[in-house]
Every structure is written in structure tokens, then in C-alpha cells.
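Got a structure for you, written out below as C-alpha cells; questions coming shortly.
One protein chain omitted, others in place.
Showing chain A:
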Amino acid sequence: MKKSLYNYILGIADNSLILGQRIGELCGHGPSLETDIACTNISLDLLGQVRSYYQYAAKIAGDGRTEDDIAMLRKEREYVNVLLVEQPNTDFAYTMARHFLFDEYHLLFLTELKKSKDMTLAAIATKCIKEVRYHQRFSSDWIRRLGDGTEESQNRMQAAIDDLWTYTDELFHQTDADKAMVSEGIGVDVTKLKNAYYEKVNTVLEESTLTIPESKYFQKGGKMGIHTEHMGFLLAELQYMQRTYPNMEW
């Protein structure tokens, strides 16, 4: 039970960690000062959430591990985030598409997690959901703007959605920790979120004059720790200080 709960928390937190790290790269390099502020704020929200989750995970592990040990000192194969969140900031369309495809899921997920029997997780979800509602509004607005903007922006956004679509199905795969926690009334049954998710996503895409991808081929692996080639480089930066200067306080 303890091990399942610990793994379950990592499954949630790693998504926010990796997504927050990714969008943090953009700070100061966005298309406008306003988007820079928003993207920095989103990164800040996600990493703030991550701290609550890992602090809780560290408490459950109860072996002296800290939030930073968990966040920064695992091997690549031990991170269990979905492949979607590690995808690079190819351009602003990709960045917003990645966030939108995750935010819609995140919102549905937290809405359920709020009902968890685990009071700590329920409390974290309650706090996070306010932030994620804003993330979803921000990213879906950009899907609309870029989808129904200029010809160039529409092409770019369509390309981003087409490319990232393949990573959406994994959001609804259940891990062993998921199954164990669902049966305890602690975890969220992600398989049940799938229909609502595609309904919401498709509605926004249609409003944005974008074509809903038809591909039925999906990628998976992140939840099992099998990542894309982008992940190692992301972790190299994330872990740089902890690896170079082990066992120090900052």
C-alpha cells in the first residue's frame, strides 16, 4: 500500500515537474512580454504543485529522502511522466498545443482527485485545480487564436496538434499503482476520463477551425519509464547541480 501510494504520487507529480521544467526554458524568450509572464507563472504553479506532492511522497517513503532527492536524483528510467509533457518547445504552437493537451486532462484529473479518500491528495488537488483552470484557459485561448488566426499560424498549430496527438492516449493508461489506488478509493480511474477529454479537446479544435487528427496510432512508455530521446537532456539540466555537487544544501 505504502509503495503503491508512493509510486502513485510520483505518477502525478512527475508530469507537473517535467512540464514545469520544459516551459521554464522559455522564460525571457517568448513572443511577447505578456506571454513570458504567463508562461513563467505556469511554470511556477506547476513546480509549486510538485513540491507539495514530493514532500508528501518523501514523508511516505520515510527513509530520509527529501523532495529534491526525489525530483532530481532518480535515473531516467525511474521518471514516470507521460511522453507528452517532455516534448520540446519546437515553436510557440507546439508549446501551447502540448499544454492544452495536458491541461484538459489535468483539469479532469484533479476534479476527480479532489474526491480522493487520501486527505492530503484531496487537499493538494483542491489547491492545484484553481491554478490549472487558469492554465487551461490560457492554452485553449491560444489554440483558438493560432488556429483561427493567420494561414501561417493555422498551419503551425495544425502541425503541432498532429504531431502531439500521438501522445494523448497514454494519459488514460492505468499503471499498477493506479489500479491499486483506485481500488482503495484514493486514486483516479483515468480510463473513465477519456471520453470527456476527447470531447472537450475536439470542441476547442473545432472552434479553432483545426482538423481533429484521425490517426489511431499512439505512443506510450513514459508511465513505464521508457522516454523519448528528449528526456535525457531535460534531466541533464534539471539534475546538473545535484549531480555535480552531491550532498549539499542550497
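Definition applied: a residue touches a chain if its C-beta (ideal position, glycine included) is under 8 Å from a C-beta of that chain, and two chains touch if they have at least 3 such contacts; residues count from 1.
Note that in this section contacts and distances are computed from a predicted model.
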item	value
Chain not displayed: protein name in its UniProt record ("Phosphate-binding protein PstS", "1,2-phenylacetyl-CoA epoxidase subunit A", "Phosphoribosylformylglycinamidine synthase subunit PurL" or "Sarcosine oxidase subunit beta")	"1,2-phenylacetyl-CoA epoxidase subunit A"
Per the touch definition above, residue among A:Asp14, A:Glu67 or A:Glu104 touching the missing chain	A:Glu67
Contacting the left-out chain in the complete assembly, out of A:Gln21, A:Gln136 or A:Thr168	A:Gln21
Identified contact with the non-displayed chain, of A:Lys114, A:Arg145, A:Lys200 or A:Lys220	A:Arg145
Chain A residues touching the omitted chain (full complex)	21, 24-25, 27-37, 40-41, 43-44, 47-48, 50-51, 54, 67-68, 71-72, 91-92, 144-146, 148-150, 152-153, 156, 237-238, 240-242, 245, 248-250
